[in-house]
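Pasting in a structure now, in structure tokens, and then I'll have a few things to ask.
The complex appears here minus one protein chain, its other protein chains still in place.
Going by the order they are written in, the chains are A and B; count residues from 1 in each one.
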Amino acid sequence: MKFLEDIILKLGAVDRRVIFVLIGLAVLIPLLTPISLPVRETPTTVKFYDGIEDIPKNSKVLVSFDYGPSTRPEIHPMNVGVLRHMLRNGHQIYISCLWPDGIYMALDALEEITDEVNPDNESTFDIKEYEDYILLGYRPGAEAVIKGLASDLRKVYTVDANGNFIDDIEMMDGIKNLNDFAYIYSGSAGYPGTFEWVKYGGDPTGVPMSSGTTSVQVNEVIPYVQTGQLIGLLAGMPGAAEYEKLINVPGIAIQGMAAQSFAHIVIVLFIVFGNLAFFIKQRRDRKY
Amino acid sequence: MLLKRYIPIAIVAFFGALTLSAWFIDNETIETFANDDATQFFDIIAAFAVFLGALNLLKLQFIKVLKQQSGWIYSAIAIASFFFAFIIGFFIRGAYFVGEDVYFSQKAAEAAILGSGSSEVVVPVDWGAHVQTDGSLFQWMFKYIFSPLSATMFALLAFFVASASFRAFRARNFEASLLLVAGIIIMLGRVPIGSLISSWTIMYILAFSIGIGINSYVKNRNVMFGWILGSCGAITGFGMTMGWPIDQPAIFFLPALQEWIYLVPNLAGSRAILIGIGLGIVATSLRYIFGLEKSYLGE
Partner (left out) sequence: MSFSAILGAWIAAFLTLGIFSYLYKDNPFYKIAEHVFVGVSAAYVAAISFWTQIYPNLFGRLFPKDGPLAFTGLEFDFNHEFNILYLFPLILGLMMLISVFQQFSWMARWGIAYTVAIAAGLKAFGYLNSNVLNQVKASSVDLFSGSLPFFSLGGDSVFNNIVLVVGTLSALMYFYFSKEQTGNFGRFTRLGIYFLMVSFGASFGFAVMGRISLLVGRFNDLIDYSSADYNYATLGVLLFIIVTLGIWSFQNPEQKEN
């Protein structure tokens, strides 16, 4: 018993670089040798999926890219999935960005779903700018931008991301403000994002909305889901993986789940070991 | 005093009250100004603030270089990087279209036309659109310089979170134990591996943990062994009669338990925090508008 306790104590005092290496390996090995684990949908993800299914077919929807490269692994697969899901249902997509990097995320996502179009496969699409989607682009100003969009979109955006006049674009006919969209979705990594869309977009206009958020943000946003201010929620990379499963296009999030799982196991083991070492040390200190 | 103090306070009082009132007052002029123009002013000033930030950064780094303070060479790198990105952002269009293809420079685009012998013409991207165009030089910089840096800075934290949970995450008392257990259940229950852990495993682990708890509480090994034997026997008995279903009883199945914690007790706590923050921000906002809070003056 004492021998075991000594080993645990020794492990408890291990150099932190050893921990770094272990966590690095726990993530790297499953990525190099893919292992498939069963993904199980959680109710908030299912609600999110159903919410998008419930939008009347061929509607106009606003998709906001409110994230950058720092949180791309979490949000990007969600947004790619949402674009696929919406295009399958024939919606026209209007893309806005509250983050400066959002525009590049949007360009990447569009490239991903238009690359090598295969008509039998509902993961890529033959879509045209100004017919199926429009890139409104980025505007700085966070909640003030949303407030402006809720009032008059054409004051915030007079030109789209390509520099073309909004008034000359046929796809923009009949769109004055947020009320003219059937649905709002924000792929959000923090401020500005989900919170601001709920407060200044969804709540004041009553347009149904939902969001995909980083794991870090999930816990702050979850009360909005229970109240119905958000119709479901995609929570971090695991949420994205669940959504990929629901829309039946396995992607980078599902591939990442093995690495995610192993890293979590390793961290839980760290916590358990750390606590065992703590208790043993505490008991020995008390004895002497 | 007037310029430095009273005017800023008046600006906050006037525009704050105007923006707030626009939510309630049914007057088109006020509404249009507050919703459209006032927010546009905000957006424009926010953009200028970004420039101020950049200028301040440059000022600090230049001072470091001029005084040759320690690490000045890195400051010089920061300045050089700034001007590198600044030139790409402000002075180079960086995107010339030939049909569908995009080239970084006019020359490259013309060479491509000559090479292919096509009758296409080179169309330079509009100023302004050049920072939002796929295939532009600015996007290249974003993709290969800004992106990896910003993403790796955040990813680095994964290692420190792991190390911190090993060193600092201790069940010192009941509250800390609650935090720890909730954290672990969320961590395991929300990823695929959680649904591979049978609820029976969790029950055995629980039985052992409670046994250890009993031992440290009553300090009697016999009681502990009695408990562990009894409870494990009971669990095994139940398991054999029920046929060991992996997700039953649901309360010990991590994904189901995680979902309950997430959507019930956690939601209650999160909602209280949300309401608390809400009330706090409403009060602070009103204090700003009424001129009671002047921290923005740097006082």
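As a working rule, a contact is a pair of C-beta atoms (placed from the backbone, for glycine too) under 8 Å apart; a residue touches a chain by one contact, two chains touch by 3 or more.
The structure displayed is predicted, hence computed values, not measured ones.
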Original post:
Considering the complete complex, which visible chains touch the unshown chain?
Top reply: A, B
**OP:** Tell me which residue among B:Y96, B:F138 or B:W227 touches the hidden chain in the full complex.
**Re:** B:F138
**OP:** Decide which residue listed in A:G193, A:P208 or A:P223 touches the omitted chain of the complex.
**Re:** A:P223
**OP:** Touching the hidden chain in the full complex, which residues of chain A are there? Just list them.
**Re:** 17, 20, 23, 27-28, 31-32, 43, 70-74, 100, 137-141, 143-144, 147, 156, 158-159, 165-167, 198-200, 203-204, 214-216, 218-219, 223-224, 226-229, 235-238, 252, 256, 259-260, 263-264, 267
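Everything that follows uses one rule, which is that only the chains that are shown with their structure count from here on.
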**OP:** Please report how many Å separate the Cα centroid of chain A from that of chain B, as a whole number.
**Re:** 11
Subject >> Residue ranges of chain B in contact with chain A within the complex >> reply: 31-32, 35-37, 39-40, 42-43, 46-47, 50, 125-126, 128-129, 132-134, 139, 142-143, 146-148, 150-151, 153-154, 158-159, 161-163, 165-167, 169-171, 180, 183-184, 187-188, 190-196, 255, 259, 262-263, 266-267, 270-271, 273-274
Subject >> Residues on chain A engaged by chain B in the complex (per definition of touch) >> reply: 16, 19-20, 22-24, 27, 37-40, 42-44, 68-73, 101, 103-104, 107, 111, 135, 137-142, 144-145, 147-148, 150-152, 155-156, 159, 161-163, 219-220, 222-223, 226, 235-236, 238, 241, 257-258, 260-268, 270-271, 273-275, 278
